[in-house]
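Only one protein chain is missing; all other protein chains are in place.
The block that comes next holds chain A.
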Amino acid sequence: MTLDVLDSGKPARIVAVDWAGLAEDEGKRLKALGVDEGAEIAVVHRGVFGGRDPLALRLGNMTIAIRRIHARAIEVEAA
């Protein structure tokens, strides 16, 4: 399951990230923020228009906004 289809509020763990499918700087930024294999995350908020983009993730004590296009490159499993 990729992150974009994960239900809001459900805790999950990142199992794989398709780094090649992301722009280089965006991959770097995600990694620096801790969005990487093994991280435990949950989707906490979603936008309203156009496929409920962007998404807000909860990661530890941080809230991070990303777009669906990034979420689609992130493979997760229920934690």
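Just so we're on the same page, a residue touches a chain if its C-beta (ideal position, glycine included) is under 8 Å from a C-beta of that chain, and two chains touch if they have at least 3 such contacts; residues count from 1.
By definition in this document, contacts and distances are computed from a predicted model.
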Name check vs UniProt for the chain missing from the figure, options "Ferrous iron transport protein B", "NADH-quinone oxidoreductase subunit C", "Sulfate/thiosulfate import ATP-binding protein CysA 2" or "Cytochrome c", returns "Ferrous iron transport protein B"
Mind pulling the chain A residues that touch the left-out chain?
-> 23, 25-26, 28-34, 36-38, 44-50, 52-54, 56, 58-67, 69-70
